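Missing here is one protein chain; the remaining ones are kept as they sit in the complex.
Letters are used for the chains, namely A and B, taken in the order the chains are written, and counting of residues starts over at 1 for each.
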Amino acid sequence: MTAPLLETRALCRSFGALTAARDIDFTLEAGARHALIGPNGAGKTTFVNLLTGVIPPSSGAILMKGRDITRMDQARRVKLGIARTFQINRLFRRLSVLENVYIAVAERVGAAPSMLRPAGARRDVVDEAMHVLETLKLTTDAGRRISELPYGRQRLVELAIALGLKPEILLLDEPAAGVPSAESHIILDAIDGLPRDIGILIIDHDMDLVFRFAQRITVLVSGAVFATGTPPEIGADPNVRAVYLGRAGHG
Amino acid sequence: MTPPAVDWIDHPAAVALAGRHRVRAWEVIPWLLALGFYFAFPKYLGFGTELLITILFALSLDLVLGYAGIVTLGQAAFFGAGAYTVGMLAKRGIWNEPITGLILAAAVAAAIGLGSGLVLLRTGGLTLLMLTLCTMALLEEAANLAHDYTGGFDGLDSLPIAPLLGRFEFNPLYPTTQYLYVLAVLFVCFVFVRTLVYSPFGQSLTGIRENTLRMHAVGAPVRWRLVLAYALSAAIAGVAGGIWAQANAYVNLGTLGLDRAATVLIILVLGGYGRLYGAFVGAVAYMALAHFLSKIYPTAWQLGLGLLLVVIALFARNGILGLTEAAARWRRAPRAIS
Partner (left out) sequence: MLLGGVAAGMVLFIVSVGLSVTMGLMGFVNLAHGGFAMLGGYAIALAMRQWGLGFVPALGFGFVVIAVLSAVLERLLYSRLYRATELDQVLFSIGLVFMMIASVTVLVGPENQPLALPSYLRGQINLGITQYRTYSVFLIVVGILIIIGLWLTFERTRAGAQIRAAVDNRRMAESLGINIGRLFTVTFAFGSGMAALGGGLGAEFLGLDPQYALKYLVYFLIVVAVGGLGRVTGVFYAALLIGVLDFALKKYVPSGGTAFIYALTILLLLWRPQGLFGTKST
């Protein structure tokens, strides 16, 4: 049996007296569509930060395809194929959409350190960036500045940058957050259209999105795994409903 | 999903990106003006030489501040390092050939930049600001203490610089050679910086400046890039300092002082940082004003300068070039001001 694409074993992280992650065992397979849900403050974003290397764990291990990456820094994990989007857009606002994706692609193919040729001369990088934009139907906006775009389109660029890194693992932190409901279908369609071989983990509160998209759901409460299962299992689980779905009547 | 057979080269965005670095017609103007100055104002070549050197120094700061986004109050450390390298080698009769002297000055300054950058750029914000300031102050004190080598407070004067290319003498009374020499060096350095800015490396510096967290998240080795940019800018500042020592045949502690570092920062901001030509505009504006006002009314000059800085910080943070850009945008679409 081959090792899972991404795996955590007994992953823990504390900030002083606050335990943000508690003995998390988690696996993500290639091609998986996995969702991570939980009440506010459950530690979902902390988990993504642990996976991407933004913060080190207090204990436990993270493995990618069987290889221990626990001590690896963020940049190296990106090179291995882990990409993420942020809950709040982190884009280069004064640059064009194309330039935003160009930067990501340039880093991946190793064009970025080049100092003596103009950026536009790397036709391969430009081409690939445009292809990424095309898959997300952003080509008409390619030359526009981020600051000129509506928030929903900006969120797509956030996704485009992650795709420009040709990841094997994609971590999406509330991809539709902040997007007006009239535009959110753009995001959902884009996620539906993502390559089938990438392993995707989505964090979100929107149950429609989660149940539409996920094959497996993990529920995180107070930093620990509360339940894992298929959407019908989780939907039917009375404990989950009590802790999360039943609260606040959020639909 | 196989990529479609469409070639994106002709898409307007791709064309714009590909053509970003093309030399525009008006970019020749500053150089024509500089050459014209040589013929039109032969009596002011001393001032002109000082102006060109200031532009070169401000250009080095633009690379580190305007493009890499590193706020430093210690850029004069590298200027002085270059100046003292040239000065000490010449005074002791070890080396006085001008062009290779500049290369040595750049190398020494770059080494200091690389060393200090590796260490200092682990920090940011106020701590980094303080560290750049203290590093420069420390170098200044060191130069003061090693007065046997550096001439201490009085500095080294009457540096015996060899004639340029073996033929053109540096005459302090008729700085014709100096002016053209500095202009040529400025041109070479400018071409280098301009190429750098439009390269993928320059693009990644812009990314680091605009959103550092995002650059980490795309796998960029952020600190290495910053250190490299810091060292390169130090090298150029070192060239500026070295050429200053050669042109003036003189070097003193002022080359390492807070005064010089603060002035170049003011100049760059006045012109507009992150815009390549801000150094030119700022240096011309500042030095013209300083030349006329600071000697006649020194206190009024300080008051006016202070007021200018306050106004810039509050209303015109992108300097003169920022204002002209805003004016151009406003004229193009007067209703679309956000």
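Just so we're on the same page, a contact is a pair of C-beta atoms (placed from the backbone, for glycine too) under 8 Å apart; a residue touches a chain by one contact, two chains touch by 3 or more.
It should be emphasised that the depicted structure is a prediction, and the values quoted were computed from it without experimental measurement.
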item	value
Chains in view touching the one left out	B
Residue of B:Thr100, B:Thr127, B:Ser158 or B:Asn171 touching the missing chain in the full complex	B:Thr127
Where the missing chain touches chain B, by residue	65, 71, 73, 119-120, 122-123, 125-127, 129-131, 133-135, 137-138, 141-142, 144-145, 258, 262, 265-266, 269, 299-300, 302-303, 305-314, 317
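The working rule: only the chains that are shown with their structure count from here on.
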item	value
Whole-Å gap separating chain A and chain B, where each centre is the average of the chain's CA atoms	41
Chain B residues within the chain A interface of the complex	1, 3-4, 6-9, 11-14, 16-21, 195-196, 198-204, 206-207, 210-211, 213-222
Contacting residues of chain A [partner chain B, same complex]	52, 54, 74-76, 78-79, 83-84, 86, 90-99, 102-104, 106-108, 111-123, 125-127, 130-131, 134-135, 139, 142-143, 161, 164-165, 195
